[in-house]
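Heads up, one of the protein chains got dropped from this complex, but the rest are sitting where they should.
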Amino acid sequence: MFVNQFLFLAAVLFCIGVYGVIARKNAVLMLMSIELILNSVNINLLTFAMRNGSTDGHVFALYIIAVAAAEVGVGLGLVLLVYRNKKTISVDELSEMRG
Amino acid sequence: MNLLAAETEVLAPLASGWFLENAWLIPVIPAIAFALIILIGKRLPMKGSELGVASMLASLVLSAGAAYQWIQRVNSATEEQFVEPVIRSWSWWRSGGFDFGIGQHIDGLSVVVLFVVAFISTLVQIYSLEYLRGDRRYTHFFAALTLFSGGMLAMVLADNMILFLLGWEVMGLCSFMLIGHWWEEDANSRAALKAFFTVRTGDVGLLVGISMLYFAANDWTQENLGLSGFSIRGISAWALSGEPNSTVIMVAAIALFIASIGKSGQFPLHTWLPDAMAGPTPVSSLLHSSTMVVAGVFLVARLYPVFFVGLDILGSGGNLIMFIGAITIVISAALAFVQNDIKRVLAYSTVSQLGYMMLGLGAGAWLPAVFHIFTHAFFKACLFLGAGSISHSASHHSFDMKRDMGGLRKVMPITFTTWIISTLALCGVFPFSGFFSKDEIIDNVGNNGYNTFMIVGLVGAFMTAAYMTRATYLTFFGEPRGASAGHSSHESHDDHASHDDHSSHGPHESGLLITAPLMILSVLALGSGLLNATPFGESWERMKLWVEPRAVEVVDSTYSGGPGESLIVNVPSAGEGSSKSVCGTSTPEIGVCYAPKLEHAKFKWSKAMLSMAIVFLGMVVSWILSMLLFTKRDARLVGLTQRVKILGVGHRFLVNKYYLDDLYEKVIVRSVAYPISSAAYWFNQNVLDGILHSISNLTRKFSGWVYKNIDQRVVDGTVNNSATFTKSVGTAAQPTQSGKVSQYGALLFSAAAVAALVLVIINT
Amino acid sequence: MNMLQENNWLLSVGTFLPLLGVVVLLLTPKASDQMVKLVALVTSIATLAVGVYTAFKFDFDQAEKLQFVADANWISVIKSSYLIGVDGISLPLYLLSMVITLLVVIYSLDHVPSPGKPKAFFSLLLVLQTGMAGTFIAQDLILFFVFFELVLLPMFFLIGVWGGEQRQYASIKFFLYTMFGSALMLVAFLALFFKTGAESFSIPYLIENGGSIAKNIQIWIFAGMFVGFAVKVPMFPFHTWLPDAHTQAPTQGSVILAAILLKLGTYGFVRIALPILPDAAREWAPYIGGLAVIGIIYGALGCLAQTDMKRLIAFSSVAHMGFVMLGISTLTSFGVNAAMFGMVAHGLITGMLFFIAGSVKERYHTLEISKLGGMLTSMPRLGWIFGFCSMASLGLPGLAGFWGEFPAILSAYNPAEGLNETVFRVFMVIAALGTVLAAAYLLWMFQRIAFGTAKNSSSHDHAHSDDLHDVTTFEWIAWTPMLLGILVLGILPNLLFSVFDPAVKITLSAFGG
Partner (left out) sequence: MQTLNIFAAQWVAPTIDYFGLAPELVLAGGLCLVLMLDLFIDERKKWMLTAISSFTLLAAMVPVLMLALSETEVRTMFDGRYVVDNFSLVMKAVFLLAGYVVVLLSSSHIEQGEYWRGEYWFLLLTSLLGMLMMASSRDLVSIFVALEFLSIPAYMLAAWRKRDPKSNEAGVKYFLLGVFASAVMLYGMSLMYGVANSTLLTEIGAKFTATGEFSAVHALAVVFVVVGFAFKVSAVPFHTWAPDTYEGAPTPVTAFLSVASKAAGFVALVVLLYTAFPLAQDIWQPFIWVLSALTMTIGNVLALKQNNIVRMIAYSSISQGGFVLMPLAVAGLAGSGTTALRSVVLYMIVYAATNLGVFAIILAVSNKTRSGEISSYGGLFSYAPTLGVLMTLFLASLAGIPPLGGWIAKFVAFQSLIQSQSTWGYALAVVGAVNSVVAFGYYGNVMREIWMRPVPDNDTTLISVPGSLKLALVITAGATLVFGILPGVGLHFADLAEIAGAIIR
């Protein structure tokens, strides 16, 4: 099978995601980048599952998808909260506490 | 040599007695009295003074009894027999196998000094009853005086060096309290401080010396005598046993000698003595006649074998003790010429007399030196008390001869007579006591082959005669001046205000409480010499018989006898003409001996006459000069020192001592060097004083520097800096806490990535 | 080392009684100061009574054995147990701590320093007492450590709350210093524990097995302990907390600090460091001795530089503890005896001097030596007591100070075998010089403070003449025992030496006496 390609794809997605988290100032975009990472993880898991012929990977992936959904829900809720108070979703505005 | 084979006979036990056995009471009584005075003195009718006097009387009686019984003991012994000292000791404390004893060691030497000390102290206390009447610290004064004598007495009969040290230090402390008695005046308290501190500096020597001797001697003494290495007897025996390593004992002896230099005000540590005049006159007389300053000499006499071996006394070409002694004699005598303060004249004369004693000890004239302690005590005490009597009753508490005295012989006859007697004694004029001791010293010095030193001694005698004549002239002859002429009061030397009730009427003879001691002392100054009057032949040499230890005792270690009994073996005495002692050089293997064998000079009238002539010459010259100078105001002499450069310089060297002192005081205060003065008087012995001060000054500055820079800056600084450092690290780390999420994320991931990278590299 | 078990409840009672007192104190209402003082007084008296009873029960013929030994299970998991006992070394210090605490309490009855709060003040004093007593009886390293640390907090607050102007700096400094030391000390203890086979923390056990550790390791472990104890002593480079702490602490704090706390360090050396790690001790002894003599001279110079009376006394502590450490560094039972005596003597004398400093501060409202003077005229009794203590402190024979100082110097002349004699003889001479400097600074201080005429205190307006009252009753009660102690110990040193000697001999058996 073509394991390495998938792993490579996952790795690339992971890096893009990480880049997004670090580079983006927009909370929503950061959330999306994190989703990218999670997807790269899923790809990893599925790839390994296929290679090893075990279902654990699939199960894990399913859980991740479910939990990710919950996370996004909470995340967007928080973003809305911030937006209501600050009229912005740029995380750099959120630096009241420091030092 | 087979000494065991030598014929031996058992001797009858030596006589002893209650007074000898219980001599340890002598210092204890004053100690108790001290405590009592401190506690209840103020409430007593005579403010505690009676306690002091009574205790001193008691010790006087006891020591007299001891002396008497000692004489009995000696008489009970045969000619060659070693008179066992009466030694009793109790274990004081033990630690780590060390046993520190406490006890008494009574022999001729201690008996003599005990008697002298108790006697003089008693008189001085009686004298003080009048002299310090109404003083603001009357009680304290007597307490200190009593403890002072107690310390001296304890030191004298100590059987081991620890107890000796104890007495020594107690005396130092009391001298501090007494000299600084009128401590409201800064000068007095500083003088007290100086005295204590100088002496204390010497004490380092004592500490070191005792320690070295202990560790060097202990094994030997334990093994052979069953005594600890602290016991004086053990050390003496060890020193003469031929056992000790020469360098160790030499260093030890030098260390001890440093101590006695400090205590006895020998050159170069003599500078504290004149300042000690700040104390009340009775104190000065006690300090200078029999106690404090004698302690140093006593130390040398007590541990004589150590010095004998360590410094190679009787060796060719003199030794440290002699040099110091000789230098002291001349230097201080010279200083005595330019003093206007009568007490300071006496002080310097004391120093130079102590020089004689040292010289004698150093030259192997042990007995004459001790005898000089004896006689000197009486006439010097008499002189000081006389001076006190003058200032007390005539010169309105001033001691300035030029300003406030003169012509007193009419108004105070008793004082005058006693003074004259003592002066003659001091100068060593024939029938008076000084002659028999001092001349004896000079004589023996020469006899032991140190002619240069003998000459120094004679020069000293000349100077002594001269400056005493000068002082006498200024005080008692010529016209009354200043206060003694009844002039109005002026700021006076020791102004203890409560004394001014005397100033109302003019000069007069002092009361009985003062004159009685004077008379008693003068009698002794006249007569005490006869105790060892060599000129009149063997039978008169009582001191030699009673005090000088029989040199040789060789105990067969197999023989066990009670104290005092011993097997006597006749040791072959030294070869003819040699002045070496048998014990001094070597000891028979099985033998122990406690004192070196010393030769005595045969008395020759010729020598005596020579020295007498010198003395008289000194007196006459000085008399004429003083008369011309002070009364006739002879034009050729007055202001001579101003006219003749060289004389002027020399004169100033001497006179300016106090001027210099002030300078150096100022140097302390401002702590600025005084280039001109130090350059001009750099070889003036008084510079020593300056050195003393500037050393202390230097130390203080240095310590200040250490404290400021090392302690506060370096040591403490590192601590504080480390604190600030941690804080600054915090500051450095703070920017990471920017509050920006994306930066947090970046940090988070980059850290993870770096860690992963590193671990990947090191693990694969 | 066999131990005597009977009456093993005594020590625990004597040690924890003060805590009981603290509990009672906390229950007493804050308002009633008299009540608080009464409770504190009663507690400390009771404690001392127990202590005296202990001494009475103590078998002095077997002073070398641990007595009243109690061994209870404490932290079995880490093999540390509640093992306590006293021998000739501990007992005098144990009692000293109780006596000093009682005297301090008595003194405090009418000298509670500002800002008042007697309740807290006395509670802290009592907690402190437990810590000190416990340290002297603990025979288990962990227990020792706990008590050793227990002392810190109360002293921290005594200094920080009731202290002088710079109290906060001083207290924090004191705390961090000591804590740093004890942290390393703890590490050393643990290393010791494992190197001896992780069997037990009990000191007797470690004394038996400590010698078997390889030398180079011993040296490292000793280093850890050295820092811990040397900070407490304090020895030369680690001393800088002392002057600040002493100067800023309230009188009572300084007294306890000088009388007991400094002894914890030296006691640690004698009880733990030397017997357990003999080889390392031999290696370290010359350096310890060197630091000790440096401390002697250095402390003396520090004193000469001071203008503040209390700070001067504080620096003199550095010098005196230098003598103690010199005695210890000789590793001979003679030297250590001297050190032990020095500890007690210094406790009494310097404690007394701090009392006096406190009273001077109270009367003159300053400790600037230049502003004092003529104390002998204004307050003769106080002045003479001051003189007496100065004399004792400069090691005058016949007073307690001498027996700690002179034997220490003497012992340096020949240290235990295996140590370099010449080096120690040099130390001896330096130490002897130190005594001169001691005389210098003490007399200098005495002369400037007690002699001369009383300075008119216009410079500081508070000091009216009515402030300059002489020694008060409470002061008399608190001081007399110490003064007597100084005198009696000076005349009959054997009282202490006979107790120390056997125990010290046993302790140093590894060095051949």
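To keep things simple, chains are lettered A, B and C as they appear, and every chain counts its residues starting from 1.
By definition in this document, a residue touches a chain if its C-beta (ideal position, glycine included) is under 8 Å from a C-beta of that chain, and two chains touch if they have at least 3 such contacts.
Source: prediction; values computed, not measured.
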Quiz item: Shown chains touched by the missing chain?
Solution: A, B, C
Quiz item: Which positions on chain C touch the chain that was left off?
Solution: 30, 73-78, 115, 117, 120, 142, 145-147, 149-150, 152-153, 156-157, 160-161, 167-168, 171-172, 175-176, 179-180, 183-184, 186-187, 190-191, 193-194, 198
Quiz item: So that we can see where the missing chain sits, which residues of chain B does it touch?
Solution: 723, 726-727, 729-731, 733-734, 736-737, 739, 741, 743-745, 747-749, 751-752, 755-756, 759-760, 762-764
Exercise. Pick out the residues on chain A that sit against the missing chain.
Key: 7, 10, 14, 17-18, 21, 27, 30-31, 34, 37-38, 40-41, 44-45, 47-48, 51-57, 59-60, 63-64, 67, 70-71, 74-75, 77-79, 81-82, 85-86, 91, 94-99
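Here, only the chains that are shown with their structure count from here on.
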Exercise. Based on the touch definition given at the start, go ahead and assign the chain network to line, ring, star, complete or other.
Key: line
Practice problem: Please find which chain has its CA centre nearest to the centre of all protein CA atoms in view. | Solution: C
Quiz item: With chain centres defined as C-alpha means, what is the inter-centre distance between chain B and chain C in Å?
Solution: 38
Quiz item: Using the average of all C-alpha atoms in each chain as its centre, how far is it in Å between chain A and chain B?
Solution: 98
Quiz prompt | Numbers and ranges of chain C residues touching at least 2 other chains | solution = none
Practice problem: Would you mind writing out the residues of chain C in touch with chain B in their complex? | Solution: 173, 176-177, 237, 239-241, 298, 300-306, 332-338, 374, 376-377, 391, 396-398, 402-403, 406-407, 409-411, 413-414, 428-429, 432-433, 435-437, 439-440, 443-444, 447, 450-453, 492-494, 497-498, 500-501, 504-505, 513
Quiz item: What residues on chain B touch chain A, complex-wise?
Solution: 734, 737-742, 745-746, 749
Practice problem: Please name which positions on chain B make contact with chain C in the complex. | Solution: 91-98, 100, 162, 165-166, 168-170, 173, 176, 180, 183-184, 186, 189-190, 192-193, 196-197, 200-201, 203-204, 207-208, 210-212, 214-215, 696, 699-700, 702-704, 706-708, 711, 715-716, 719, 723
